[in-house]
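Note that one protein chain is taken out, while the other chains of the complex remain in position.
The block that comes next holds subunit A.
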Amino acid sequence: MVESERRHHGPRGGRKRRYREDDDYDRRQRRRYEEPLVVKVRRQLLTIAESAARRAEDDVVSIAKSVTENYEDEELRQTYVDITVDLSLEQPLKIPFIAATVLVANAYKPELASDVIKKASVYLQHYIDTGAWREVKLLLRFLGCLQLVFEGSGIFSILEELFARAVDLQTASSEDLLGLELVKIILFTIPYVMASPATGFEAQAAALLEKTDIIASTPHALVDLVKPFGSEHGDPSGEQSIISLLQTQLQEESNRNWELACLPRPWKGGRDSEEEQRPFDSGGKHTFPQIVVPNPVQNGSRAIFPEVYFSVYANQEIETVPPMSDISSSLLRDSLVDTINTLDFNRIATAKYLIDVDCYFTPHMFVKRATPFDKLRDMSGDRATWKPEDVAVDAVFSQLFQLPSPEHKLVYYHSVLTECCKIAPAAIAPSLGRAIRFLYRSLETLDLDLSHRFLDWFAHHLSNFGFTWKWSEWIDDLELPLVHPRIAFITGALDKEIRLSFAQRIRGTLPDPYQGLITEGKEKDTPDFKYSFDTTPYASEGNEIMQLIRKKATDEEVQPIIDAIEGQAKSMGVEDPMLPSTDAFVTAICFVGSKSLSHVLSCIERNKERLLAIGPKSPHARRQIITSVMEYWVDQPGIGINIIDKLLNYTILTPLSVIEWALVDRLQAGIILAKTHIFEMITATVGKVTNRLRQIVAARTQQGLYEPQLSVLDETLKREKADMKALFKLIEDSIISVAGGSNDELMERGDGSGDLPEDEIIRQWGRRWLRVFQRKANVEESFIAEAMATATTVGTNAPPPQDEATATGVLADGDLDVADADGVADVS
C-alpha cells in the first residue's frame, strides 16, 4: 500500500526535492528552540508511565517539583490541574501515577493539591448529578489514591453515603440495577484506597465490605440474561456477576492484609537529581470536598445491565491471565475496559495502551511481552505466567461479547483488535489464535448472538490481514453434519469473507478439502436467469417481463404478461396465481438489477407501485417476493438479504412477512435455524422494528410535550408496541416447537424417534434462537418501561402562556445545565 505511506507526507508529497531547504531550516530552528516548562510538564504528564525505559517514579517527582517550584506560573499550574483531572477521566490506567504526583506535590505546596481536589470535586459533583457513573467511579478512584492527604476518614464518608442510596434503591425494588452500580463503584474504590500510602483504614474498609456483601452477593434476576454461555452444558468460566466476584475477592484480600499485588505504588522510591524525595506525609491535610448526593440518584444515558466476567483464556493448561480467584483479574479488567470504552475516538491510542498494559501495573507481574505460549511451560513454578497481550486481548473480547450489547458499535472492538495486531503482530496474533480456537470449540454452547458476533469479527479481522488463517486444523470437522454449529460457522465465515472480497480470492486461501464449499455459483457475478431455460414454467413470459423491465417499460406494458401468467396458472389449478406472476416479476428485477445494489435499487424504484400493490392483495405473494430474491441470490445470500432490507424500507415487505417467510414457511423442521444468513436477516428485521420503536419512545418522552400531540404519539406508541410484541410472539411460537422437539416435521424426520444425532443439534439451535429473541424482547420491553416511567402523562396540557415562556426557555438550555449550576454553587 504505497499510497497509505505517502499520505503522511501531506498532499504535496514530502519527498520532493525543492522542499529540502525548508526541512533544513526547520531542523536548525529546532536545535535552538528551548521547550517552555509548561510544554515539558504537559508532555511528561500526558505520557506518564508510558515508557518501560523510564522510571515513572522519577517522572512523578520531577513533575511535582516543576509545578510546585513554579506555583506562581498560572499557566503551568492550570495546565497541571486540568490534565490531572482529564487524564483520570480518560486514561484510568494512569490514575495511580497521576495521583502520585499530587501526593508528592502536597509535601511541597499543599495549595496545589488543594487546587486539584477542588477541580476534581466540581467534576465529581457534576457526574453524580447527571448519573455518569463511570466518571464518578474514576474520580473517586483518583481521590481514593489521595486518601493520605485528607483529614479524618476522608473518602469513606462519600462511600457510605453512596451505600445508603444503594440500600434505598434495593429496598424499593428487587429489580434495581442502579443500586448495584453504586455498590460496584464502592467496591472498585476500596482497593485503591487500601493500596494508597494512607494507613489505618482496615477497620473502615472491612466494615463497609461487610455491609455491601448482602447486596453484592445476591444474584440479580437479569444475570441469566447476560450470560455468554447457555446453561445446559455448564459454565466454562463460572460466569459470576462482576460485582459478586469482586466482593469475594476483596474479602479475601482483606484477610491477606490488603496485599493488592498488582496495583502500582509509584509514590515510592522516586528520585530527583539532587535530593531525596521529601516524605509526602509531611504535607498539609485537606478536608474531603463536600459532595451532595441527590436522593434518589438518577441514571444517566448509559443503560445498566448486570455484567459477568468473561474470559477467552479461562481453563488453559497454563494460566496466561489472572484467575478469577485473584483480585488482579477484576482490577486489570476494570481499568482496561474503561480505557477501551472511553477512548473509542482513537482506536490507535487504545491499542497502544492495551499493548503497554504491563507498564501500568506492578512490574514483574507479567512475563515479557510476546513470550510464546509454549515457552511458559518451561518457566519455574512460582513465577507469574500472565501474558500481557492475553490480558489486553481478553478485555477487548469481554466487550465484543458483552450482552445484551456493548457500549459502542461492534466494529469499534474489531478495529481495536486490528490495531493491536498492527502494532505488535508477533505478540498479538498468537493470542488471537488461541482466542479463536477457544471460541470455535465453544460454538455449541456460546450464546447465539455471540456466535454471530464471533463470525462477523473473524471474517472482518481476516479481511484486514490477507485472509490468512490455518484452515487446515479444522479439516476433520468438515465431516460433521451440515447443521452442526461448526459447519455453520465455517460456511458462514467463508460467506462473509467473500462478501468483503470475492469468491476467487477466498478460494485461493483455502486448502483442498474446503474447495467444495466455494461453489461455482459463488464465482458468478450475474447468477443465471431461470426463465432463460425453456424447461422453466412460464419461461417465455418471464423473459418478456425481463426485457420490458430492462427497457424501462411502463406498468401498462407489463400488465398483459402478468395476466398471461396468472391465466395459465389458473388453468393449471394453481391455488394462488399471483405466486408465479410475482416470481417472474421479482426474479426479472433481480436479474436486470444484478450488476450492483444501485442497479437493483433503481429497478425497484421504477417498479415500486406494482411491488407495493402485491402485499395487500396476497400475503403469500408478498412472501413470494422474498423467495424470489433469496432464490435468485442463493449462492450470494448476503446480496439477497441486503435487497430484502431495502424492500422493508420501501414497505414492499413487512417485518412480519419476513419472519413468517423464514420461521413458518421455510422452517424445514428447524434446519433453517442453522443458516447464519437467516439469523442475520431476522436480526436485521427485528432491529428495524425496535429502532423505530425507540425513536417513537424518544419522541413520546421528550420534555415539554403537551396535548394534543401527547395523545397522538401515545397512540402511535401503543400501536407499534403491540406490533412489536406480535412479532416477538411469532418468533417465539415458531421456534419453541423446534426447541422442545415437538415440531411436527422434526418428529417425522428419519425414523420418527427424534433421536437422530442431528435432531438433538436442531433442538439445540431452537433453544439458542429462543434465548436470543426472548432476551431482545425483554430488553426492549424494559427499555420502554424505564423511559416511560418519567414521561409526561397523557392529558397534560401546556401551562398558561406566561409560564410557558420560562418553561421552554429552561428546556431549550437543557435542564441538566441548570441543575449543574446549583451543584457547583453548593461546593464552591
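Just so it is clear, contacts are C-beta pairs under 8 Å (C-beta built on N, C-alpha and C of every residue); 3 or more make two chains touch, one makes a residue touch a chain; residues count from 1.
Criterion: contacts and distances are computed from a predicted model.
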UniProt protein name of the chain not shown, from "Nuclear cap-binding protein subunit 2", "Peptide chain release factor 1", "Mitotic checkpoint serine/threonine-protein kinase BUB1" or "DNA sliding clamp PCNA": "Nuclear cap-binding protein subunit 2"
Selected residue (touches chain absent from view) among A:87, A:611 or A:681: A:87
Option touching the unshown chain, where A:368, A:409, A:570 or A:718 are the choices: A:409
Candidate in contact with the missing chain, chosen from A:598, A:702 or A:742: A:598
Hidden-chain contact residue, picked from the options A:347, A:623 or A:677: A:347
Selected from A:254, A:464, A:568 or A:792 as touching the chain missing from the view: A:464
Sites on subunit A contacted by the missing partner chain, in the whole complex: 1-4, 7, 10-11, 46, 82-83, 85-87, 89-91, 118-119, 122-123, 126, 343-349, 408-412, 414-415, 418, 460, 463-464, 466, 496, 499-502, 596-598, 638-639, 642, 820, 824-825, 828
